[in-house]
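Note sheet for the following structure.
With one protein chain withheld, the remaining protein chains of the complex are depicted in position.
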Amino acid sequence: MSRAFASPSLAVQRGILGAVLLVACWEGAARGLHLPAYVLPAVSDILAGLWSKRATLIDAAGYTLLEALVGYGLGCLIGIGLAVAIALVPALRSAILPLATAINSVPVVGYSPLILLWFGIGVSSKIVMVAMAVSFTILLSMLAGLDRVDRRAVDLMKSFGASRFGVLWRLRLPTALPLLLAGMRVSTVRSVIVAIVTEMLGAHGGLGWVIYQAVLQIDFVQVWAAIFVASAASLAFFGLIGFLERKILFWT
Amino acid sequence: MSSPVATSLGEAGAAARSIAMPAPLRKLIRLLLGLVVAAVIWEGAVQLFGIRPYYLPRLSTILMAIAATPRAYVDGFLRTLAETLIGFASGGAFGVLMGVVFFRVRALREMVFPIFVVSQTIPVIAFGALVVLWFGNTLLAKAIIAFYLTFFPVTVNTLLGLETVDPKQVALMRSFGASNRQLLLRLQLPTALPQIFVALRLAASLSLVGAIVGEWFGDTTGLGVLLLQAMFTENVVAIWAALLAAALLGTGFYAVVAAVERRLVFWNAEQ
Amino acid sequence: MQAARLPHPGPATEAPQAQPKPEPLLELRAINKTFGPVAALSGLQASVAPGEFVTVVGPSGCGKSTLFNIVAGLEEPDTGGILRFEGKSCHSADLLGRVSFMPQRDLLFPWRNVVDNAILALEVEGMPRDQARAKALKMLPEFGLAGFEKQYPNQLSGGMRQRVALMRTFLFERDLMLLDEPFGALDALTRAMMQRWLLDVWQKYRRTILFITHDVDEAIFLGDRVLVMTARPGSVKLEQVVDLPRPRRPEIVTSPEFVRLKRTLLDAIEEESMKSFQSSIAQEKTP
Amino acid sequence: MQAARLPHPGPATEAPQAQPKPEPLLELRAINKTFGPVAALSGLQASVAPGEFVTVVGPSGCGKSTLFNIVAGLEEPDTGGILRFEGKSCHSADLLGRVSFMPQRDLLFPWRNVVDNAILALEVEGMPRDQARAKALKMLPEFGLAGFEKQYPNQLSGGMRQRVALMRTFLFERDLMLLDEPFGALDALTRAMMQRWLLDVWQKYRRTILFITHDVDEAIFLGDRVLVMTARPGSVKLEQVVDLPRPRRPEIVTSPEFVRLKRTLLDAIEEESMKSFQSSIAQEKTP
Partner (left out) sequence: TGSLVTAAPAAELQKASLRLKWLPQAQFAGFYVAAAKGYYKAEGIDLTINPGGPNLLTENLVATGADTFGLSGGTDSVFAARDKGLPIVCIGVSHQITPFIFVTRKDGPVKTIQDFKGKTVTTWFTGANHVLNGMLAKEGIKPDELKIQPQQVSVTPFVDGSVDVVTATYYNEFYTIQSRMPKDSLKTFVAEDYGITFPRDTLIVAEATAKEKPELVKAFLRASLKGWKDAFADPKGAVDTMMATAPTLDRAQQEFMLTEVKRLMTSGAAAKNGMFWIDADAVKTAHDFFLKYGVISKPLDLAAAYDASFIQGVPQADRLP
């Protein structure tokens, strides 16, 4: 009891200590060994660079987050939709699942050339890439969730006279929710990363584009500043979905 | 699995199955059949709907392109496979190790784990250039990128798995006078194994991502190189050829990991 | 003592005992059920009168749950058998939604609170939520759940969870209730509490109950009649009328009549369970 | 009948009954144990003679498992109490590895087959695997597990799993065995089989057994002595010597002496369980 009470704040303190140590080592190495910026810039320089370029970086982050969020939303819809379709029409399973697994076994980056050729270097190719990456994760976790349902609970619902849809709505979907949300949480970081990776292969804007440009302009402080912003954006997105997850899954 | 005391009905069932064909062979045939059907649909659809080869070339064209320069694809496949394997093995081993260390040393876990989490929000491609800078144009550099992508899920799942150990089982072992080491090897790691394998299956895909992306940083051979080459020469057929090779590698490696899982974590699969 | 904290469901009336049976509510004749090579039920014969409390005991795997699944409409028996409900011959599937069924585990939905779990069947029937909730709220005190309506299952003890599951079954107002080992997961003491309470509630609502148990004491304590099933393939081996007066006090379990009944039943069960135990040892090698 | 398929562990000898006790193997005096604000045990007093079979009953949460954890060396009691083992005063931790302990659930390791589960304790002790396996293989028939040595736990029935767990406990040859509701998860019929079998094995190996159960019939059927514990904080409310002859036949449960003992114990338990039941209902609102 008392330990459980004491440990959260201790954990936070240790977390902060860890972060401080890391930053100190980084700063110390960069300054102490006089590492040039193109090898590893000091954290203080990166933060200064971040501040001076904040307008550009915020714009770029907004651009990337837009792609990530739209793709994420689309991916979630597709994944959930396919999973529900499979749950309602079991015959679809043997058609959709092997195809999905086969497509999913190729890294998403592998598709980037085709997606860029098909959808251009604008926002749409990023959205498609993100949606692809997200929808597979969601489909698989949602299916696992829907399948996890207790057969006896299904029988119970049926004995009440519930239809296939009634069982889905009142039993399968709530049962699937924990796994679905876990998949959605993991997908947040992935969606931002996929957006950035695709941007680096060609884009009109966004953090990946900023990073690409900055590499070519030999501005490594800006590269790292953009990485910091990307990381912060990912964490915020991750935190948001994690927060929603805890709110929604009050019973676990 | 076969039983010395089987009922006659049970034996009849088993006999019916063995007449049909051994299960692995049946699976293989079904897989091949599926592939053939997919190939026919692909080939047919492209012809039937007159899809421009620029968007989707015919499967036969792609296969012929591979057949024209088989060495390039075989070499690329093997090279990427090597990078994937090294990254997977090192990432898996380090991931399990860190999972155990974090499980044992709570203070370290609280200090380092958040940093691990943050590190995973950084897209590899953003610091791939740095890896080449630090580790050169070597197999090691690619493997490190694959490693970076794989270790974290393994650490997380190892930790999760170790934490699901039933305290009653721990009490039982301790009542036998078990040491910490015995506890870890005989109880905690086996308990965590199913969870670890969930991550390893994920890591199988991720290490391939790492290898391919790693090859985008100035490598000479590999499926990633072929993909990049094809992409920038707008050679759609070559893009598809590289994709198919990657799909073969990805599915194959995943299947191997899954098969090893079925073998090692037999008690979970049979529930 | 029995009502110490448990609700008292009104003045207890004497139960009708071994009266000349009226038209049976449920009638089963020559019921067979096979799963592939496994014969679960074979030539099963039974009937249940309206308002009767019939308990069923039998060795593990003898087909008790299969019998319930058939009566609940979830599983069709092999052709040839006769299934009559309320005097009319019917298919198993016709009974879907006409029998209230409580499975072995409580199967509460963790995302629904006590009231919403209780009204699940009503919701499926299409009753508006508000109306269903109002109905359930009125019933809460009788089930010893007053004040717990907003709690979620993970906040309840095992006994309370079983009461919520029973309330869900009672709210699904059907003439026949099927209870499959409802107290199997409870420890012996909580179980004794729940038995007494169930009798009180039953005597108030007067539903017909078919009740599976493994515990002979429980079967005698609760039932008007005990059906002993044979080892697989299951059929009825013995129908024992329980001529103990109601309401039954906990002390009854050490009364001579009770002990005499128990002896009879134990002997019958012993015979069957040895059979099934032996065959299970032989079969366990092929899980 | 009882030995139909079960192994017969040699000629059963008469158990020593209520003899003037020799030096006790285990002695507990004034044992207290608190978990933060919760007092689990308070002033517990008990002793167990070598070779004795002592059963423990008591309401849920009264501290039975806590008592076992202390004796198994897993939990230190509060200072002040006296714990003596084999005549010597000791700390709880000194008992680690000196008492063979079987927890409530079988806790078999699913990745180990029957033999390897059985030899777990021997392995921990450092015995080479081959030697340990050979030893276990010789014991298999007695535990009704002959031919099952290569099976994995998920291929076994509940009764067989319990026998493997018991075998693991027996192979860890210590003078005192602690069995915490070993048959709690079994259905009533399998449970009856296991009880009779345990008596046979015990009479062959003559270990001292401390046995927790919720089932009064089981406590009387098995024990030389039954300890009834009070509601939390637990202490011994009643020590009832069971003066039934051994070997005990299943029919004994309907014998008048048995029923008389049951009545006495039930009354004592009833009183305690009502206490704990009421306090648990009062507490459930604040889980």
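First chain written, first letter: the chains are A, B, C and D, and each begins at residue 1.
The rule is short, and it goes like this: a contact is a pair of C-beta atoms (placed from the backbone, for glycine too) under 8 Å apart; a residue touches a chain by one contact, two chains touch by 3 or more.
Treat the numbers as computed from the prediction; the structure is a model and nothing was measured.
The chain not shown here is in contact, across the full complex, with A, B.
Among B:L162, B:V209 or B:V225, the one in contact with the hidden chain is B:V225. The omitted chain makes contact with just one of the residues B:V46, B:V100, B:I125 or B:V156: B:I125.
Considering the full assembly, A:L116 is the residue among A:A30, A:A83, A:A100 or A:L116 that touches the omitted chain. Interface residues of chain B with the unshown chain, by the touch rule above, are 54, 65, 69, 71-73, 125, 128-129, 132-133, 136-137, 216-220, 225-226, 228-235, 238, 241. Remark: the residues of chain A touching the chain excluded from display are 36-39, 113, 116-117, 120-121, 200-204, 209, 212-213, 215-219.
Here is the rule we go by: only the chains that are shown with their structure count from here on.
Taking the mean of the C-alpha atoms as each chain's centre, chain A and chain B sit 20 Å apart.
Annotation: 52 Å between the Cα-based centres of chain A and chain D. Residue numbers of chain C whose C-beta contacts span two or more other chains: 154, 285. The multi-chain contact residues of chain B, meaning those touching 2 or more other chains, are 4-5. Residues 1, 4-5, 59-60, 144, 147-148, 151, 154-157, 159-160, 184, 187-190, 193, 214-216, 250-251, 253-254, 259, 262-263, 266, 269-270, 273-274, 277-278, 280-281, 284-285, 287 of chain D are the ones touching chain C in the complex.
The part of chain A that touches chain B in the complex is made up of residues 10-11, 14-15, 17-19, 21-22, 39-40, 98-99, 101-102, 104-114, 116-118, 189, 192-193, 196-197, 200-201, 208, 211, 215, 223, 226-227, 230-231, 234-235, 238.
Interface residues of chain D facing chain B in the complex, by the touch rule stated above, are 69, 72-74, 96-97, 99-101, 103-105, 107, 109-111, 120-121, 123-125, 147, 152-155, 172.
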